[in-house]
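What follows is a short report on a single structure.
Every protein chain but one is kept in place in this view of the complex.
Order as written gives the chain letters A and B; numbering starts at 1 within each chain.
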Amino acid sequence: MGVTSKLGNLGIVTTTLETAVNWGRTGAMWPLLFGLACCAIEMMSAQASDYDLSRFGMELNRASPRQSDLIIVAGRVTRKMAPVLRQLYDQMADPKWVISMGDCASCGGVYNNYAIVQGVDEIIPVDVYVAGCPPRPEQLIHGIMTLHEKIKAERIVHWAS
Amino acid sequence: MHIPPPLDATDALKQHFGADVLYSKQFRGETTIAVNPASLAEIMLFLRNTPGLVFNFLSDISAVDYYPHIPSDERPERFGVAYHLYSMLYNRRLRVKVFAAEETPVVPTIIGVFPAAGWLEREIMDMMGVKFEGNPDQRRLLMPDDWDGHPHRRDYPMGKETVQFSFNVEEILKHKPSASK
Partner (left out) sequence: MVTGIQSRETGTKAVWEGSLEELRGLVTERAMTGETMLLNMGPHHPSTHGVLRLLLELDGEQIVTCLPDIGFLHTGIEKNIEDKTYEKGVPLTDRMDYLSPMSNNMAFCLAVEKLAEVDVPERARIIRVICLELARIASHMVWLGTHALDMGAMSVFLYCFREREHILRIFEMISGQRMMGSYLRPGGVWRDLPPEFYKAVTDFITYFEPKVDDYEALLTRNPIWLDRTQGVGILEPEVALAWGVTGACLRGSGVNWDVRKAMPYSDYDTYDFDVPLGEHGDVYDRFLCRVQEVRQSVRILKQAMKRLPKKGPFRSDNRKFVPPPRRELGQSMEAVIHHFKLWTHGFDAPDEEVYVSLESPRGEIGCYLHGTGGNKPRRVHFKTPSFMHISALPVMSEGYLLADMIAIIGSVDIVLGDCDR
């Protein structure tokens, strides 16, 4: 229709189902609008003017977990917040991925004490860890790119499990 | 507008409340007046409303735990609660301090004088375990409702987890909960 009338017949592109689906999954991945602490500010920086996360189709944050594919745990998770986080994760529709952003979310960071969960992987399974306190926006973007690589390497057999 | 000259808070309190004032102390230019908790609310009202004092702003309430406690004149009980008042008119601060016993740490609320005290008192109730009698909201503020103990007490453990190194990582991972497994 639109494209063919302008560019003529583009022909047919053949590819595997895996590649096509994984391309779709990485190209428009919607993160959950979920900020906890300091790292959330760097996450906002990454989406704002200078770093412009929309270059990777990642700028559209969804406020509802039902509509999002990725949860970026940006900041320290406290014992009081942990059940809420788990519930948010459970509410997300499959397929879903988790990035643990920052030291606090990855391992407790400088706060080795009674209030902080020592690593968010105690509550939800994490795909990519991003180090830093807080990580620079470039680091977060790198983490997201790493996740994209990981998704592109997924095979049909993994989807079922 | 006529502004009455500032009064010395210690003298004024001693004059009006006599034995309720335990001691008064100066350190680094800050005045601390320790008072009897029973008449705390009246003292606060007096400090706020008396011309020449007008401590009309409650900056902070903080509690301190003198654990392990050895009774002394300056620290008669284990828990100290410090009220930091500020007078906008005379631009000066005052610390009023009360002490609460280890077995029954109860201090009367000053929410009737300073509404701002409501949450500050709840925080101390939660974190230090000092009860504020008369505060309408006795729920925990910061910690979850089912939390055990009062974290800011000196005898409450920090809750540290052993740091992982390559020599002990396997031992730790055996016990550490994980969602990925």
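The working rule: contacts are C-beta pairs under 8 Å (C-beta built on N, C-alpha and C of every residue); 3 or more make two chains touch, one makes a residue touch a chain.
Keep in mind it's a predicted model, so treat the numbers as computed, not measured.
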Inset, instruction - Could you tell which one of A:26, A:78 or A:100 touches the chain left off the display? - result: A:78
Legend entry - Absent-chain interface as seen on subunit B, which is shown: 27-28, 30, 32, 56-60, 62-66, 82, 84, 88, 91, 93, 95, 114-116, 118-120, 123, 136-137, 139-145, 151-152, 154, 156, 158
Legend entry - Footprint left on subunit A by the chain that the document does not show: 33-38, 40-42, 44-45, 48-50, 61, 63-64, 75-76, 78, 80-81, 84, 87-88, 91, 110-111, 113-116, 133-134, 136
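Definition applied: only the chains that are shown with their structure count from here on.
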Legend entry - Touching residues on subunit A, where the partner in the complex is subunit B: 79-80, 107-108, 112-115, 118-119, 121-126
Inset, instruction - Would you tell me which residues of subunit B are touching subunit A in their complex? - result: 143-144, 147, 151, 156-161, 163-164, 176-180
